[in-house]
Structure formats: C-alpha cells, structure tokens
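As you look at this complex, bear in mind that one protein chain is not there, while each of the others sits in place.
Right after this comes subunit A.
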Amino acid sequence: MPKKTPWMIATAITVAVGSMAHADWKPTKPVEFIVTSSPGGGTDNFARVVQSIISKNNLMDQPVVVTNKGGGSGAEGYVYAKVATGDAYKLTFGTNNEYLLPYVAKLAYKASDLTPVAAMAMDEFLIWVNGNSEYKDAKSYVEAAKAKPQTLKMGGSQSKDTDQTLTSLIEDATGAKFIYVPFQGGGAAGVQLAGGHIDSNTNNPNENVGQWKAGAVKPLCVFSPTRLAEGPKVTADMGWADIPTCKEAGVPIDQFQMPRTVWLPSNVPQDAVTFYADLLKKVSQTPEWKEYIERTSQTNRFLVGEQLKSFIADDDAKNKKVFEREGWIVK
C-alpha cells in the first residue's frame, strides 16, 4: 500500500506535534516500579498495593512492571535509579532510607541523586513486650532496663536502621541501656519476641498485629504525637487507639515515624513529576488505599512539593544527629 504512506506519515506528525503541544506529560510505555526491598517486605507490600490500585481502577493507560532491587538494604534500587537519570518511566519506592543509607554506608549514590515525588503514609513504631511479660507499661519497662543496664534484649531489623536508631533515641532520652539484637527483618524480630527469646522490640503495627491478636505480644506505647486512629478492637479489650503515646507513658520522645516514599531519577521533566504526584494522589483517595492504611495501622499522610521537601530535610537532620552520636557515619 505505498499510496497510503504519505497520509500515515502526516498522521504520525500530527499526533507527535499534538502531544508535544499538550503540556501534560503522560507515559507512552510501561512504567517500572523499583522496590527497594525484597519480596514480602513492607516496601514491597506498599509498592504492590499501589500497583494493584492503579490497575483495578484504571488510573493509568500503561501497564506497571514491579521489580525488586532490595540488595544492600535497598541501596541497589537507589543506585539503579541514579544511573537511570532522565528516565521518567522508573518510579522508585522506599522509605527514609533513601537519604539515610548514604550516611551509614559508602554507596555509589547521594541522597540528591533522586527526585522526591511523594510521601504517601507514615509507618508508626511501638514498644512491644512478650504477652506474658510482667511489664504493664512503658515506664516500668524502661525503669527495669535502667536498674539492670545491658541485660534486657531489644530486637529489630538490621543494624543502623530505623529500629536501632529508635533504640538509641530511647536510651538517650531515658538513660536506659539495652542489648540490641539485629534480625533479618521486623517479622523475625516479632516471632523472636512471641517466643520469649528477646524482651522487647520496636516493630511497626503491621509486623506484630498477628501475634498481638493471638496474645503472644502486647504493645506498651506508640511513638506518635497523638494516639492512633480508632478502629475495630484487635484483642478482646484493646484496639489501636487504647495504646498510650510514649510521651503519655513517660518516655519523652514526641514522634518517630517512617515515611513511605516515592522517587523519580534526576533530570526528569517537571511535568512527569506532577503527573505521578497526581496519580499517587488519586491512589491515596481510593477506598482500597484506605483499607490498606487501616489494615497496616499506618498514618495516612500525603505529602508532595515543598511540604515533602521540608519534611525530608527535617527527618534527615533528626536522624543524622543520632548517627553522629553513635558514630555510625562513614566518611
């Protein structure tokens, strides 16, 4: 059909010019979600929930491909995103580890190598003890740790990560001293607590809720400025909102949260950033997202633009102070 060719070219040009003239950026090929944790981790769950909401509600014309790059506590994914500079088809899912990892390990990327798009939720931290533990509240537990320094075992995920940072903050604020035992992840730390092999952990709600329901572990206090949202009772007589904040319970730490963040590589068009920020905003307004937030007992907080930037700067400074005090920073 040689006759038709000029007509087709003309159409192609019109389409191309038309889309250029349109200010909105839109993906024209599949988008890759890079997950900075291994399958089954909290970040993996976060990215896959976003993926499932996008596909269920047809929020984007292009399909989504999820790849796990969890090596080096997620550094593998961030380095991958750094190399993909200018590629607006690679969305990276993580936590505050994007800007904290480069402090504690010598890595081939800097925090500024990625463009922040949004923070979609804040994961909470609690002090948990074994279900049969003699400690009824955070105060008495911390007092016991002070009375017998270096005997009570605090479990958490790997060293120099959020759990150990929080443990260090507790020690600094109260004068208690724990033995910190790093496990492969929060799930393992939860089972070790349920089995009574450690005395406490600082797991996120989602990592311990199953064991709590079964009475194998119990929460003492939550590190947030206000109590958690009211929901259905988890055990016979307690729900998330019945847990006192740590400040109420006498542990003077206002707030310790971990943001669930989304990033793009550097040098991508501003329109692309806006496109994804809008897309994620739509995701966060669906009932499925609400259900995910409730099920995992996170705090629903959507941040973009300047708000996001100032949050990151603030969180970065707070954590850096702990790293400096503990001497974790690598030169």
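Methods note: a contact is a pair of C-beta atoms (placed from the backbone, for glycine too) under 8 Å apart; a residue touches a chain by one contact, two chains touch by 3 or more; residues count from 1.
We adopt the following convention: contacts and distances are computed from a predicted model.
Missing chain, UniProt protein name: "Tripartite tricarboxylate transporter permease", from among "Tripartite tricarboxylate transporter permease", "Chemotaxis protein CheW", "Formate dehydrogenase major subunit" or "Cation/acetate symporter".
Touch with the chain that is not drawn comes from one residue among A:Tyr99, A:Tyr141 or A:Phe183, which is A:Phe183.
Residue A:Val79 is the one among A:Leu59, A:Val79 or A:Ala111 that touches the chain missing from this view. Not every partner is drawn; the one left out touches subunit A at residues 38-41, 44-45, 48-49, 51-52, 55-56, 64, 66-73, 75-76, 79, 104-108, 150, 153, 158-161, 164, 179-184, 187-188, 190-192, 194-195, 197-198, 206, 209-211, 213-214, 216, 291, 295, 328.
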